[in-house]
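Let me begin by presenting the structure, written as structure tokens, before commenting on it.
Complex shown without one protein chain; remaining protein chains in place.
Coming up: chain A.
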Amino acid sequence: MDKIRASLLKKSVASKIERRGKIISLSCLALIILVVFLIFYFVASRGLATFFQNHINLWSFLSGIQWNPGTLGTNGQPAVGALPMIVGSFLITICSALLATPFAIGTAVFMTEISPRRGARILRPVTELLVGIPSVVYGFIGLQVVVPFVRNTFGGSGYGILSGTFVLFVMILPTVTSMSADALNAVPRYYREASLALGATRWQTIYKVVLRAAIPGMLTAVVFGMARAFGEALAVQMVIGNATLLPHNLVSPASTLTSILTMGIGNTVMGSLQNNALWSLAMILLLMSLFFNLVIRYIGRKGKLNNER
């Protein structure tokens, strides 16, 4: 009797293991959250120092067009106008997304609707291979192939937004393609069957039913691609020319937030204005990636509601 009582009151080995497992996974989670918060805190503390310690006007930071933090600009304030980089980053992101989306959706439709077997066997592995290529390789190809091509075809020195767009196009294509394909695959089979039963052709089914139903998923894919394009540093840095000038056209040298960050960070001293200004750029990058994340979540939630209705 006592034995049974004792064994009932005592925690079993299994429950102990379970508790241990719970603690381990919880502490992993806590660690990750801690790291994320520390990163945010660090970037924000350095990035905001530009405005609070060095007394740079936030508006002149966002709208100024002179970038040379070590020297004074024409207005007598340190020249920390980040507008050229902000414009460059957004232009290159939007252009490459605009260019990549039609190709990605076309490929995804082929992979899922037109030739699913070949898509699964050949196309998907090939696109996923593209994801694995290091960005420095893309940059190198960009430097040796894309830049001369742009120079000979469109004029200018070849370095600029257009070359960056071409390189990023190839870089984000696989991400957008495979996510779009997932979105198309997630469209329930009975949608297609119902459409075909009503007498629609395959094209009509794809265009009027499948693509429409997959819009939230495909938007997510595009935003994901944009987030990657926005954050890409090395490959873009090699082909964009890194001139902190507002781009006059798509073939004039420009710069992005990431390219100026990677080039400048080794030449500045922690705590100086030059360094703080770079952290402010990093903060903009962080806020933008947060924004992209929120957009993805928003689209995802809205898409779910639509499907349930």
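We take it that contacts are C-beta pairs under 8 Å (C-beta built on N, C-alpha and C of every residue); 3 or more make two chains touch, one makes a residue touch a chain; residues count from 1.
In this section, contacts and distances are computed from a predicted model.
Chemist: For the chain that's not shown, choose its UniProt protein name out of "Phosphate-binding protein", "Spore coat protein X", "ATP synthase F1 subunit delta" or "Homoserine O-succinyltransferase".
Modeler: The missing chain's protein name, per its UniProt entry, is "Phosphate-binding protein".
Chemist: Where the complex has a chain not shown, which of A:77, A:157 or A:185 is the residue touching it?
Modeler: Checking the options A:77, A:157 or A:185, the one contacting the hidden chain is A:157.
Chemist: Based on the whole complex, identify which of A:115, A:185 or A:262 touches the chain you can't see.
Modeler: The single option touching the absent chain is A:262.
Chemist: Mind listing the chain A residues that contact the chain we can't see here?
Modeler: Where chain A meets the chain not shown: residues 68-71, 143, 147-148, 151, 157-159, 237-238, 241-245, 253, 255, 262-275.
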